[in-house]
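All protein chains but one are shown in place.
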Amino acid sequence: MEYIIIIIGAVFVNNIVLAQFLGICPYLGVSARVSTSVGMSGAVMFVMTLATLVTFLIFHYILVPLNIEYLQTISYILVVASLVQMVEIILKKVSPALYQALGIFLPLIVTNCAILGVTILSVREDFGFNLLEGVVFAVGNALGFALTIILFAGIREHLDLMDVPKGMRGAPAALVVAGILALAFMGFANLV
Amino acid sequence: MGGVHPPENKFAEKRSVERLEPPKSVAIPLSQHLGAPAKAVVGKGDKVQAGQLIAKGEAFISANIHASVSGTVAKIDGVIDASGYRKKAILINVEGDEWAEGIERDESLIEDSNLTAEEIIKKVYDKGIVGMGGATFPSHVKLKVPKGKKAEYLIINGVECEPCLTADHRLMMEKGQEIMVGASLQMKALGVDKAIIGIENNKPDAIAHLSKIAAGYPGISVEPLKVKYPQGAEKQLIKALVNREVPSGKLPIEVGCVVHNVGTAFAVYEAVQKNKPLIERVVTVSGSSVKKPSNFMVRIGTPVAELIEAAGGLPDDTGKVVNGGPMMGKALNDLNVPVTKGTSGILIFTEKESSRPPEQNCIRCARCLTICPMGLEPYLLSSLAEKQRFQDCEDERIMDCMECGSCLYICPSGKPLLDHIRVGKNRVGQMIRERSG
Amino acid sequence: MGQLQNFTKGFIRENPVFVLLLGLCPALGVTTSAFNGLGMGLATTFVLVSSNIVVSLIKNLIPTKVRIPSFIVVIASFVTITELVMEAFLPALFEALGLFIPLIVVNCLVMGRAEAFASKNNTWSAIIDGLGMGLGFAFALTILGGLREILGAGEIFGWSIFAGDGMLVFVLAPGAFIGLGYLVALNNIVKKKLDQNA
Amino acid sequence: MKALTVSGSPHFHTEQSVSKIMYGVVFSLVPAMLVSFYFFGLPAILITLTAVVSCMAFEFIIQKYLIKGPLTIFDGSAMITGVLLAFNVPANLPFGLVVIGSAVAIGMGKMTFGGLGKNPFNPALVGRVFLMISFPVQMTTYPEPTAFTTKLTDAVTGPTPLTIIKDGVGRGESISSLMMQIPDYMNLMMGNLGGSVGEISAIALILGGIYMLLRKIISWHTPVAFLGSAAAFSAIFWLIQPEVYPDPVFHLFTGGLMLGAIYMATDYATSPMAPRGMILFGVGCGLLTIIIRLFGAYPEGVAFSILIMNAFVPLINRAFKPKRFGEEVKNG
Amino acid sequence: MVMTLVIVAVAASFTLATVYNFTKGPIELAREAARQEAIGKVLPDFDELRTEYIMPVTGRDSLEFNLAYKDGQLVGVAVATYTAMGYSGRIRAMVGFTPGGEIIDVVHLEHAETPGLGDKIEKDKSDWSDQFQGFDPREETLKIKQDGGNIDAITAATITARAYCDAIDRAFQTFDANHPNLINKEKE
Partner (left out) sequence: MTEFLNEITLFSVISLGAIGGVAAIVLYMVAQKFKVIEDPRIDKVEELLPGANCGGCGLAGCRALAEAIVKAESLEGFNCPPGGNDVMQDIAKAMGWEAGEKTPMIAVVRCNGTREFAPPKVRYEGLMTCAFAHSLFAGEGGCPYGCLGCGDCVEACNFDAMYMDQETGLPVILDDKCVACGACVKECPRNIIEMRKKGKKDRRIFVSCINEEKGGLARKNCKVACIGCGRCVKECKFDAISMENNLAYIDFEKCTLCRKCPPVCPTNAIHELNFPPRKQKAEKAAAKEKEPGE
C-alpha cells in the first residue's frame, strides 16, 4: 500500500513535470510525436530507476559516512552521465532494436534535470525513503513523466493539424497546454 | 454504418422514358469507359451506320464503341467531355437513320437463349457493354470470373440512391421483363444460380412490379433496401444484401459477388438477344427549375444542350449543370459535351442551389466520421491532405475513399472535405505508383 | 559579430529562455517572485561565466574523449560553490530556490555555452558570452517572476501594487507555464518587430 | 446566361450549419436557465449576461486585433462558452471575476489555439478551473437557493450538499446523519439546493439533453457512459461502506455532474470522435469525478476530470478509430 | 584519458573542499541563527538552552526539544515539530510551551504550502497563527473547528490548517508524554 501511495503521489499529485517543473526540456523537445515520446518515456524510466539505485547507494554508503554530502551534486552528475553513456554503448552493441527504440534518447537524458532531480529528491530527509521506497519513487516519477509527455504529444499532434495563430505556434501553445494540464492536475490535490 | 439522407427530389419519377430523335451531329468520345481508350477503326469521310463498330477496345480493360447514328465521319478530334478536358472523339454528321445489319429493332421480348457462357461474354464484349451506373467498367471483364475465384451471387443494382436521378427507376418500370432476361443471361455467364435485385424502399412501385415478374424467373429475387445514400455503392450494396464486406482494395468477386446495374442488365439483354450494341441510354434531365423534368432515351454522343432543350430549355437562373447525380456527378463547364455510356442524368441547379455554404472552422462534430460509409475519418484525412502529410493519409487508408460526397454534404462547417481528400488521393496514388515502379 | 552584439543578443534575439527555450526548469520552478527569479538568474550567470572562463582556459589540455565529462565536472564544481556560498550568506534565497540550485548543473544553457562557445573561443569572448547569456537568462527570469508576482500576489519585489488578492494561479505551477507561454509569444512579436526595423 | 459554376461533387449540402447547432445548444439550456433564475433570482440573470457579453467581447477583441482573422462572434460558440461559464460559478460571484473568467475561457481556452474547434480543452471549464484555483474563497461561497430574490448582495450563503458530505466525512460523521442536513432527492432533482448557477436542476438539464439528442446535436454515448460510470463507481464504494460514502443517486443529482455530463463532456472539439472513444472518455470522466469527490481535496471533481480527460482525447482518437469498412472479413 | 578525468576530478574536489571548509562555519552559523531566532520567538527570555531529541508518539522522525532555563529554572520548551499532512510536502514548525504545557507561540520553520492560501501560517503573511498564543491543549482541542476542535481554519486552506494543528499536536503529545522527565531535568 505504501508503495502504491508513493506512486500515485508521484504520478498525479506531485507530477514531476506539471508540479515540480523537472524535465521540461525533453517535455517540450521530444513530444512532437506520440511514438517518440513513448520511446523517451521508456528510456527515462530505465535510467531513472537505475540512477536512483546507484546514487542512493553512493549517498548512503560513501557520502554520508565520510561526511561529505556537499559533494552530492558533482558526484551524482558524474555517476548519471557515465551510467547513461555506458548503458548506451552496451545497448547499441547488444540489442540494436532496443537501442533504436530507447537508446537514441539516452544522450538526452544526461542533461535531463528530471533524472538528477529525482535522484536528489529520493534521498531527501523529509521523505526518509529506504532503498526500495526510493526506487519505487523513481519509478513513480518516471511514470508521471511518461503520462504527461505522452498526453502532451497527443495534444501536440492534434494541434499540428490545426492552424494555431502564428504568434502562438510551437512553444507558446505548448506551454499554455502544459499550464491548462497543470490546472487540471490540481484536481488531484491531496489525493494521498 | 454510415449514410446520409439528402432530399430525394425525384422530379421525373413518374415521367415515362421518351425517345429522342438523333441530333444533327454527334461526338462519340473514344474513352467512355474505365480503362484504355478504344482505337478508331474509321476515318474522316467514312460512311457509317447506326450500330456499326467505329472504335475497337483492344486492351484487357477497354470497350468497343459503335456509331450511334448513321452518317459521315466529319473528323476525329478533341472534344471537351464531362472531365472538362479535350478528349479524342469521332464526330459524325447525321444523315438519315440507317441501322447496321443484324440488329433487331422491334420491341418484342425474346426470352430464350441457347448461347453458352463464353458466347454471352463474347457478345457483351462485341457490343461494347459497360457498367451503366456511372463507373463505366467494361462489363465483359466483370462477367469473366478470375481463376481461383468463384461467383456465388449476381447482384443487380436497382438502388438508384442518388437524389434526382430516375433513369433506372423508369427502366425498371418499363423494361422489367427485359431486365430479368438480361439478369438471367448474366447469371448464366457467371455460372451462378442466385441473383438479387436490390431496390430502395422509396420506389415501392418498382419493388412490387419487379417482384411480380421475378416470380417467373428462377433464382432471381427482389430485396427492398433502406433508403440511404450511398446504398447503391457496390461494396455497401453487397454488405446490405448478403452481409459480406469486401476487403479494402479488393474487388467484389473476393466475396463471391458480382454487381451489375439494372441498366447494364437491360443493355446485356439487348446485346445478346437483339444484337444491339450500346448506342443509346436513358438519361434523366431534372432539377427544381427545369420546366419539364424528363427521362430520355438518347443516342450516345448527343450534346447535352439538346437534352436540356428537349426538357424545356435552360432556365435563366441556372448556376450549375451537373453530369450525373448531385452527390457524385461532375459539374460541366460547357454544355456541348456529349452524352456518353455513363451519363445517367443531367441536373440543372439554380444559382442559389449551386453555391456552397461559406467555409467555417471544423468544429469536430464527428458527423463526417459517423456517416462515412467506408468507416474513414474524413475530417482527419482532409486536414492531413491539407497539411500535405500524404504518408499519413495513406496510413489512414485514404485510398478506401470512394468519393461518395457524404462527408462534404453533411459538414455543418461547409469544409471542402472531399476536395482535400481528392487531392490527397491523387498524391497518394502517385506515391504508390512511384513506389511500385 | 562585435563584442557588444555578443553581449546584447541574449536579451531579446537569442534570449535563452524565450527564444532558445533552454533552462526552462528553473525558469518555471523558481519564478514565484521577481526576486527569486533574479537570484536564480544571477546564480546561473555566475556559474556560466566562471565555467566559461575555466573551460576556455583548459580547452587545449583536455582530450576530446573525456571533454564532456570534464566540462561537467567543472560546471558541477561551480554549482556546488554557488550552493555553498549561497547557503552560508543568503540562506533565505537558498531555501526558496531549493532543488533548482544543484540542477543548474544540468541546465542546457550552461553546458551548451561551455561546449559550443567557450571551448572554441578565447577567454575574453567567453566571459562576454557567458555574461550576455547569463544576464539574458536573469532578465527573462526576473520578467517572468515579476509577472507572476504582480498577477498572483499584487506585489513586485515585495512592494504592494494593488490591494486584495491576486490570481493565485500565477503563483502556482499552472501560472508558470501560462505566463511563460504568453511571454514567449510576446517575445516572438517583439523580435519580429526588431527584425523588421533592422 | 451567366457563367456556369464548376465545383467538385457533391452538389447538395445539408441545411445544418455551425450556428444552427450552436444556437440549438443554447436553446436547450433554457430550462436550466429558468430554474436558476427562479432559485437565484436577478443575480443569476446578471451573471449569465455578464459572462455572455464579456465572452463575445473578448472573442471580438482577440479576433479583430490579435489574430486579425475573420470575425465569428455570432456563430453562437462564444455565447455557449459564456452561458456554460456562468452556469459553473456561484450566483453571487463578483462581476469582476466573471469577466476575468470569461477572458481566460475565451483568451486562453479557445483563441490561443486559433478559435472554434481547435481548442484541446473545454474553454468554459478552463475558465472555471482557473477561477477555482485563483479565487477559492469566492468560488466556494454559494448562495442558498431562495425563490425569486432580486437582492444582489447579502444573499444567505451556505454549503453545497457535496461540501456538507466532504466536511462531515472528514470529521468522521456518518453519512446517514449528514443526509439529514441536505435536501431530499426530490428537491435535489428539481434544483432546490446550493450550487453553481446552472448546475442545480438535474431535471431541467436532462430535458435539455433530451432535446439535443432528438435534434441529433449530441449522441448518447458520452453522457450515458459518464453518468453510468459515476453511478457505478460510487455504488461500489457505497456498497462497501455506506456510512462513509454517499449513495450513487446523491452523486448523480448533486454538484455539476449532470451539467458536465450533458453539456461539457459532449463538447465537440474536446471530446472523442468515434462512439467507442466517447464511451471510454465518459467512463474516464465518471471514474475521475468520483475519485476526486471521495478522496481529493476538492468536494467537486467534474470540471477537473473533464479537463483531464480532454487531454486524453487525441490519444483516444488515435486508439479508437471507427470500424473501417472491409477491415475484418465476415462472411455469413 | 583516464588520468585526465581523474586529475580534473581531483582538482575540482580539492577546490570544492577548500570552499566547503571556508563556508562550513558561516553555514552552521546561519543555521544556528535561524534556529535561535525561531526559539527566541516562541519562548520568553532565557539564559541557557539544552537540546535533546525525543521520538514522538506518532511519526517517523525524532523531535528536537529545546529546554530553556533562566537562572536554572525551566521557563519553557521549544519543540521543533513537523507534519506530513501538508498540502504539498512537509511542514515544520517551532512550538513554544510553558513548563505547564500551555502554548506560548508557534512559528513555522519550513513549508511548501500554496502561496496566498496555505502560507497564511506564516507570521508575516497573516495573524492566523496568533490564535495559538496562550492556547491550552489540555483544556481545548488542537483541531480545526470543522474537525470538532477549537481552532479557526484558514479559509480555502483547510488542509494546511489541519496539518499545522497536527504538527503542533504532535509536539504537544510528545511533550505531554515526556512531561515528568522534562520537568525532572530541571531538578538535576
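We just call them A, B, C, D and E in the order they show up, numbering each chain from 1.
Here is the rule we use: contacts are C-beta pairs under 8 Å (C-beta built on N, C-alpha and C of every residue); 3 or more make two chains touch, one makes a residue touch a chain.
Only a predicted model underlies this, so the values are computations on that prediction, with no experimental measurement involved.
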{"item": "Chains still shown that are in contact with the chain withheld from the display", "value": "A, B, C, D, E"}
{"item": "Absent-chain contact - pick from E:21, E:36, E:73 or E:181", "value": "E:21"}
{"item": "Which of C:97, C:111, C:127 or C:150 contacts the chain that the document leaves out", "value": "C:111"}
{"item": "Positions on chain D where the hidden chain makes contact", "value": "3-8"}
{"item": "For chain A, the residues touching the chain missing from this view", "value": "25-26, 29-30, 32, 36, 40, 58, 62-63, 66-68, 71, 74-75, 78-79, 81-82, 85-86, 89-90, 92-94, 104-108, 110-111"}
{"item": "Contact footprint on chain B, counting only the chain that is left out", "value": "78, 80, 83-86, 330-331, 333, 354-356, 416, 419-420, 422-423, 426-427"}
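To be clear about the criterion, only the chains that are shown with their structure count from here on.
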{"item": "Intersection of the contact lists for chain A and chain E", "value": "C, D"}
{"item": "Chain E reached from chain B - shortest hop count over touching chains", "value": "2"}
{"item": "Middle chain, criterion being Cα centroid separation", "value": "D"}
{"item": "More contacts between chains, B-D or A-B", "value": "B-D"}
{"item": "Whole-Å gap between the CA centroids of chain C and chain D", "value": "41"}
{"item": "Approximate Å spacing (C-alpha centroids) for the pair chain C, chain E", "value": "34"}
{"item": "Chain A, residues touching no fewer than two other chains", "value": "19, 70-71, 74, 78, 162, 167-168, 172-173, 176, 179-180, 183, 186, 189-190"}
{"item": "Chain C: positions in contact with at least two other chains", "value": "69, 73, 76-77, 80, 84, 165-166, 168-169, 172, 174, 178, 181"}
{"item": "Chain A to chain C touching residues, read off their complex", "value": "18-25, 28-29, 70-74, 77-78, 81-82, 110-113, 115-117, 120-121, 167-168, 171-176, 178-180, 182-183, 186"}
{"item": "Residues of chain D defined as touching chain C within the complex", "value": "100, 108, 112, 130, 133-137"}
{"item": "Complex interface listing, chain C residues touching chain E", "value": "32, 61-63, 65-66, 69-70, 73-74, 76-77, 80-81, 84-85, 87-89, 91, 95, 152-153, 165-166, 168, 171-172"}
